[in-house]
Every structure is written in C-alpha cells, then in structure tokens.
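A single protein chain has been omitted; all remaining protein chains appear in their positions.
Chains: A and B, in written order; residue numbering restarts at 1 for each.
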Amino acid sequence: MKKKNRTAWFTLALAGGPALMGCGTHVAAATHNTVAHGAGKTIVTFWESHSAANQQGHALAQIVKQFNQSHPGIEVEVHVTPASAKALAAVQAGDPPVMAMIGHQPQYGYEQAHALVNLKPLIYGPKGFPPQQLHQIWPAVFQAELTPSHQQYLFPVDIKVAEFFYNANLWKKAKLGPPPTTWSQLMSDAQQIQRQTGAIGLGARLDHNDWLPLFYANGGHYFKPGHPGQLDLNSPAMAQTIRQVTARDNAPSVKILSYNTSFEDFASGKLGILENTADGYEMVREEVGGKFPVGVFSPPPGSTGHSAYLYQGLSFVIFRHSSSAQQQAAWSFIKYFDSPQGQAIWSTVGGEPPVSQADVANVEKMAGSQFSANPGPYAGTAVAIRQLESGHVIHKIIGPNQSEIDTVIQNQIQSVVQHKESVSQALQTMQKQATAYLSGAAVQ
Amino acid sequence: MQENWNTAWDRPTLLTPSKGAGRALMRSRKAVSGWLLVLPALGILTLFTYGPALLVVAMSFYHWSLGGFQDSQWVGALHYRELLNPISGFLKSLSVTFYYVGIMVPATVALGLGVAWLFRGAVHKSTPWLTLTRAAVFLPYITPAIATSIIWVFIFNPQFGLANAALKLFHLPALGWLVSSTWALPAVMVNNLWHNLGFTVVLFLAGLSNIPGEAVEAAWLDGANSWQTFRYVILPYLSPVTLMVVILTTIQAMQAFGSIYAMTGGQFGGGGGPLNSTTTTAIYLYKSAFIFFHYGYGAAVSVVLFAVLLVMTIVQKQVGERYTSYQ
Partner (left out) sequence: MRLGQRKNQRVLRMVGQAIVALGFLFPFYWAMVLSVAPKSRVFTLPPDLVPGWDFHPWERVFQAAPWGLYFLHSVIITGSTILLVLVTGATAGYALSLPTFRGREMVFGIFLAALMVPPEAILIPDYVVAYHLHILNTLRGQVLPFAVNVFAIFIFRQFFKTLPSELWDAAQLDGASWWRYLWHMALPLSKPAVATVSLLTFSSQWSQFQWPLIITQGQAARPIEVALSYFQGFDGTHWRELAAASILTLIPIIVMFLFTQRYFVVSVAGRVEDRESSSPMTPLNR
C-alpha cells in the first residue's frame, strides 16, 4: 500500500462506515413505511402478500395503476411483504405502513395494540357505502369482519373458500361420473382414480383450514353454546372429525401434501384430486398450462347434512399511525377496489370471488358465456360464488393465543392419524391444552 | 452480538500475556490511549452483548412489553414453570435439539475426518487439482443458508425430488421427507452436513498436515498396519482438532436456524415441521418472541438455552481434555 493510498483508505474507513450507513438511511427514507407526501401527492404505502408474479398480484397491480391514474392527488405504493406477520412488528416498532391486507386471526393482536383505524365512521360516513350497497356484501363475510365487541377494523377484499380441483383427464380415464357430493363418494372416487390410472387419488392438506370446516359440518362448536369462552372440543363432533381425517389420511389413495408442493404434484398429472382454495384455481391452471382441463367442486356436507365453507381470506386494514389525509386516501382506494370496475378485474384476472353479490352480474358479464363452464376459466370463481350464496359460510375463530390453540388441535389430530394416540386421548389432551392457552395459564 | 466465525480463538493459549519488555517512556500517555483505543469496541459490546446478557435474565421474570420495565409486569418464576409444563412444547424442543445435536456432531466428525483423509496433503502447498476439489467441498459453507436450503427443498420433494429418485434407484420405498414428522429433521441434517462439512474438513486437513511424517514412518517401521497407525499415531495427534470440532459443531447445531426455517415452513408462520418435529429450541425461541410476541417467555427460553450451551461446552472441554494429547 502506498502511503497516500493508505491514508485515503483509512479516511474512507473512518468516514465511510457511518457515511455508508447514512446513505442507507437515505435509501430507507425514500421508501420509509409512512412517508406522508411526495411531489404533492399523498403517499399510501400498502403491504400485501400476493407475489407480483401471481395472478392476484397482476390483478392488484392493474387496479392500483388505474386508481393512481384516476386519482392524481394520491399515490398507492404496493410493497410485497408478509403483512399479516410483519405489520404487527412494524406497529410495535412505530413504523407501520398506511394500509395492509391481513388475515383475520392476526387482527386480534392488532386490536390489542390499538393499531387499527376503526372503519365504522368511514363505512357509514358521507364517503362510505350506502346501506343498499353494504347489504349486498356477502353477509357471512361482512359478519366475519366484526370483532366480538362489534368493532370493525377489517374490510373484505380477498375471499378464499375451500374447493377441490380435479384432473378432468384422469377423471375420464377412471370412468367417473359427476363430481362427488358426499365424503364417501369422494373417497371412492379417489380410490378408483388410483386403481385405474396409477395416479394418487387425493392430495390432502395438513393445517387447520382442513379440520375446522369438517368439525363445523359435523355439528361441532368451538365454544360451548351459551358459554362463550368455554371450549367445546371434547365432543362427538370432534371425535367424528378426527376419525374422518384419520381414515382419509391413512387411505392408500390419499397423500398428505404440503401446500407448497401440491401445485406441482397436480400440474404433473400424477394427482387426481387436490384440496385447495378458490384463489388457488388460477395458480393451478397456470401451473398446468393447458395440459389437461381442471374441474372444481365444493367440499361435501358433513353429518349435519350441509357443508361448512370456511372463509379464510385477507382484509384491508388502515393503521392509526398514518395521517388523516393518508387514512382518507387509503379509504378511497378501498372503495375503488370494491367498486364494480375494481371487482371485475379482481375476479376475472385474479380469479377470486367478488366481495359483493351486486358484482356477480358484472363478473358474469365480463366472463361471458364461459362463466359457468366447469372445467372452464372461471370455474373456481363460479363455484366459490355458489358457496357464498349458500349461506353456510363460517369463519376462523379470533381470540387470545389462537395460533397456539389451533396448533394444539392440529397436533392432536395428527397424533391420531399417526397412531400415536387414541381418539379419546387426543380429545382430552386437546381440550385441556387448548383451555390452558385460552385462559392464559399457558404462556403470557 | 458476536457473530460466530467458528474460529478457535478462545483457546487458553491466547491468555498468555506477551513477554515484551515494558517501556517506562510515555507510559502514562499510552495507558490513556490504550483505554481510548478499546473504548469503541467496549461501548458497542456493552450495548449489544454484555448489557443484553444481563437484560435477558431480568426480562425472563417479566411479562415484557417493548416500552421497558415501567410498562412490564413482574411475574416472578412463572415463565420458568411454564417451560417445565409439557403443554408449552419447550421440553419437546429440547429433545428435538438434543436429537439433532446428537446426530450432527458424530456425523460431522466422522464424515469430516473421512473427507479430509481423502483430500489429505498440506493445506498451503497443494496441486491445482487438490485446490479445486477442496474448494468444491468448502464452497457450500460460505453460501447463505436460505438460498441453498431452497435447493434442498426441491431435492427432498416427495414426488419429483432427487432424494426419492435415488431411493427408487436402490428399490427403497419413497419417503415423505419434509412433510413427514419422522424424516423432516433428517432431511434438515443432510442439508446442514452438506453445508457445514467443508469447514470441518479444512480443520482436519490442517490437523493432518501438522502430524510429523517421522511419527508415521516410525510406526510403519515398527510393523504397525494402517489401522494401527491411524488408531495409535494419527488419531492422538488429531485429538485437539477433534475436540475443537466437537465443541464448534455443538454450538453451531444448537443455534441452527436459517436452514430449518427455510426447509420446514418458516415463511408460513415460523416453521418447525410437521408435529413440531423440527422445532428446535432456536426455532421455539424465535416463534415465542417474534411470532407470538411473548418476549418475557422467550427471554426465559434464552436463559435456559444459554445455560444448556454453557454446561455442554464445559463438560465437553473437561471430558475432552482428558482424552486429548497436545504434542
């Protein structure tokens, strides 16, 4: 090292370290989560978790672009971030975005942190929704957005309901008739697919989105009727659910797939039926790439005679941390998203059912004659709409330590599936452990 | 926070002060400058290592809120009682951790030594061929765990992965790997063995090249066969390196995070595998504090993890030193 060089290097080291970090702060500042204004515009940072490479991501980008063009004073900035998990940490760090799309269960934590804007004044205010329009939003969905104390922090946007997809080629090869309408029919169809084609019959999931609807369709209750706050897991309905899952998952024609890998398995043509949700239809079709037609059917009913369609989507939230101008701007974006033009893009490009019944006609019109074709490009949306119309829609439980409780139940079911425990042992353990979590006796 | 470089610099030899002659000249001035010079380092360490090491103990007795002590609620030993409660899953996480460490350490030593033996020869004076092949073995070690773990997720895909394709080649039944509560952790182990073995190999290579050739030759002349030479000459020479490998691998394995996170569903809520089969204490700690936001409880987990690591290292050193011969 020449002497001059050296001096230069050390000056750089001394000044450069902090300076580089400072430069980082500038980079950070430019994209800081809640910078209020830029070039005379109200900036609305919006965290959402659909990949820009997916259909929903495309639809969202299209809606945001149209909104930004038609609202010159507002700039909505989409940041692809695991918002449900990360926004709460951002709130605690004092640096949340203006708005986000989060799941229902995380809502509890946000409510505890007093982080969210109460949407009621906006919904029912002068810039809100007229009553007749509000009543058109799927009632079960709208109901699910309210907290137990009837506050409203969520506004529906991404509506997922459970669906089964089937490979129509394998279906034909196995000489199967119309899609199954009972569980035993579904199981025998899966068996026949495997016997006739050598493919796996049914790819099932391993999470709480799987057992919760079965539990309800079998007449189960999360809380004892009339005793809110008291769990009712040690019940005949749960016993039946566990037996059902155990029989299903141990059947030779059934394979448990992780959500992540199930799409490829299906797209490869080696899987007959795939348990999934409405928003997966576009993704699956994309993955399949036209190699075979993909049909859709709804989960069959349980012992109550009807199904329980689990609504497990994401909802809009606005954070209190932001300025009132930003909150107003975010609200106008939500309104735009739920307007007929926003919903038409969301449903036809993104493959999701519309938020409101009123938009169904619009979506149908845009989809044209193809709308009710099954298999067909809009089959996922059409089946989801029928589920929403049925009124048998349930939603996730919201409360303290809910993730822990769901994990407890999930683990107990799996213990039975893997023959590590008897059904009655599992029922007792899950009731006991879940109660401990609910009462706060376990983990504060 | 001390990023572990997995070096052996905490060896006692370093504690020996240098024997340089003292200089009376300018002593007082230099004493001051000595303190000035270590001040930046001490300050940052106080902020991010010493302070937190004390804070974590205090936190573990509180229902901790980010606001600080005044916003937090004293709960006494509640969190520690909770740790012992089987419902909490902490004890299960410890057993998963011990299972993981119990396989990883012997496997790393055995494979590391085996591969080093295959690539033996001086570390610095090597042929281009040796340099190239050794670099290939070492390469995974410097790659970020997330990027390479994603590749291993493909390899362990139950339908189209290479792992099951290989099993099929030998007419073995296909396994569920990452979706199986039995095989998820072994799959993670394979990834981490591949990822970290290069480090161990380099250590053993250095250890091997330190063995004087005369010692081996003498053994040959005495009529020892190759196993005897290995067992009675080479292994004793390698014992200090082996002890070092054992300790470092244990520390590394106890804190493994990225690979388990990426391979067993971290991006969908913290990770930990089917039936918590890959929920090691490190994953459990992360989920407690940063998924469920129970900071105080997480602190109690940290304290126990700290203690377990400390005890294990001390025991390993004590037991190890007894069987170690420094030549």
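Just so we're on the same page, a residue touches a chain if its C-beta (ideal position, glycine included) is under 8 Å from a C-beta of that chain, and two chains touch if they have at least 3 such contacts.
Predicted model only: the values in this text are computed from it and were never measured.
Student: Considering the whole complex, which of B:55, B:84, B:218 or B:235 touches the chain not shown?
Tutor: Of all options in B:55, B:84, B:218 or B:235, contact with the hidden chain holds for B:55.
Student: So one chain is hidden, and I want to know which residue out of B:77, B:110 or B:132 touches that hidden chain in the complete assembly.
Tutor: Final answer for the missing-chain contact: B:132.
Student: Among B:91, B:110 or B:151, which residue is in contact with the omitted chain in the full complex?
Tutor: Final answer for the missing-chain contact: B:151.
Student: Taking the full complex into account, find the residue in A:42, A:55 or A:81 that is in contact with the omitted chain.
Tutor: A:81
Student: Mind listing the chain A residues that contact the chain we can't see here?
Tutor: 1, 3, 6-7, 10, 12-14, 16-18, 20-21, 23-25, 27-28, 31-33, 45, 47, 49-54, 79-82, 86-87, 89-90, 92-97, 259-265, 267-268, 283, 287, 289
Student: Touching the hidden chain in the full complex, which residues of chain B are there? Just list them.
Tutor: On the chain B side, contact with the omitted chain comes from 1-11, 13-18, 20-23, 25-27, 30-31, 33-35, 37-38, 40-42, 44-45, 47-53, 55-56, 59, 64, 66, 68, 115, 118-119, 123-124, 129-140, 142-148, 150-155, 159-162, 165, 168, 194, 198-199, 202-203, 205-207, 210, 241, 244, 251, 254-255, 257-258, 261-262, 266-268, 282, 285-286, 289-290, 295, 298-299, 302-303, 305-306, 309-310.
Rule of thumb we're sticking to: only the chains that are shown with their structure count from here on.
Student: With chain centres defined as C-alpha means, what is the inter-centre distance between chain A and chain B in Å?
Tutor: Centre separation, chain A to chain B: 37 Å.
Student: Quick one: which bits of chain B touch chain A in the complex? Just the residue numbers, please.
Tutor: 63, 66, 75, 78-79, 82, 85, 87-88, 153, 157-160, 176, 178-179, 181, 265, 267-269, 274-276, 288, 290-294, 296-297
Student: Provide the residue numbers of chain A that touch chain B in the complex, in ascending order.
Tutor: For this pair, the touching residues of chain A are 82, 85, 88-89, 92, 109, 206, 255-261, 264-265, 268, 270, 401, 403-404, 408, 411, 414-415, 418, 432-433, 436-437, 442-444.
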